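Scroll down for the structure; my scribbles are underneath it.
Only one protein chain is missing; all other protein chains are in place.
After this line comes chain A, so read on.
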Amino acid sequence: MKPILLQGHERSITQIKYNREGDLLFSVAKDTVTNVWYSVNGERLGTYNGHTGAVWCVDCDWDTKNVLTGSADNSCRLWDCQTGKQLALFNTNSAVRTCGFDFSGNIIMFSTDKQMGYQCFLNFFDLRDPQQIEDNQPYQTIPCTDHKITSAVWGPLGEFVNAGHENGEINQFSAKSGEILNKAKEHTKHINDMQTSVDLTMFVTASKDNTAKLFDSTSLNHIKTFKTERPVNSAAISPIMDHVVMGGGQEAMEVTTTSTRIGKFEARFFHAAYEEEFGRVKGHFGPINCVAFHPDGKSYSSGGEDGYVRIHHFDPHYFDFELEA
């Protein structure tokens, strides 16, 4: 499959996200730029200008009306998807690491880093209440004293948020009361990324401990583990097949001392039930920082340390491939 190469960033990609219908692909990077592209041909629609620091996260609501971004410039911003206009600015005391709309698109959450003497907080805003936005007062803010949140996803009905921490823990925070409903400690190191299945019933976590794990969204039961020999930066669940794609590599600091071979970094495909790797896709010039499946499951994208986003459409024989059972 010949990939489509999106060149719109000058520094490493931090996150990519498809909208619910899959026609748009959002990409954010350390160069402060937020881009949106047509996923079918790679044509860029436009950018959302405003951030002055590295943009760590991006999310789009279910109706593709609003876009949410979080940045190291200590702000989380809300944008109108179509016009690119900034609708709201939430100033914070430290960098915003992860953000997301809930199922209804009315409530947003974002987490801030433990920095400069400020703790890590998980903030909730109701977008239907303009007062909260004007006063920059979340209706709910949960402090995390020990280990900061590195990635978080909403539960299936917007009742809770599953958050991954830098020590490998996962906590389930109620969006209404703020209390911890559930816990899981399966990973031994930093959780780099968390992504839900298309029906939000499961999520996959990618960790620095060289594994990715599959959990049930509600019970936090650990279902599967996918092992590699490199830190996993991102993982995503296929909407139509029992597959999981993972991208990884080493931290930027260590890269120069090891492999500089062209295209050495690969996206790996695992069978979700058998936990076995069955395929790899080469092409990136550096570690892969983010992977995402198109909602129709017929293509996937990856964003790398090299600043490129690659969109891959699967060959027909990908869908026929079966491991002997």
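Keep in mind that, in the parts below, a residue touches a chain if its C-beta (ideal position, glycine included) is under 8 Å from a C-beta of that chain, and two chains touch if they have at least 3 such contacts; residues count from 1.
Note that in this section contacts and distances are computed from a predicted model.
Asker: With one chain of the assembly withheld, which option in "Cell cycle control protein", "X-ray repair cross-complementing protein 5", "Eukaryotic translation initiation factor 3 subunit B" or "V-type proton ATPase subunit a" matches that chain's UniProt protein name?
Answerer: "Eukaryotic translation initiation factor 3 subunit B"
Asker: Could you tell me which of A:Ala29, A:Ala88, A:Ala175 or A:Ala272 touches the chain that is not displayed?
Answerer: The one listed residue touching the chain not shown is A:Ala272.
Asker: Kindly state which of the options A:Gly53, A:Pro156 or A:Gly279 is in contact with the chain not pictured.
Answerer: A:Pro156
Asker: In the full complex, which of A:Ile13, A:Val28, A:Ile108 or A:Met202 touches the chain missing from this view?
Answerer: A:Met202
Asker: Considering the whole complex, not just the chains shown, which residues of chain A touch the missing one?
Answerer: With respect to the unshown chain, the touching residues of chain A are 20-22, 38, 40-41, 43, 62-63, 103-105, 156-158, 199, 201-202, 210, 216, 218, 223-224, 227-230, 242, 250, 254, 257-259, 261, 272-275, 295-296, 323-325.
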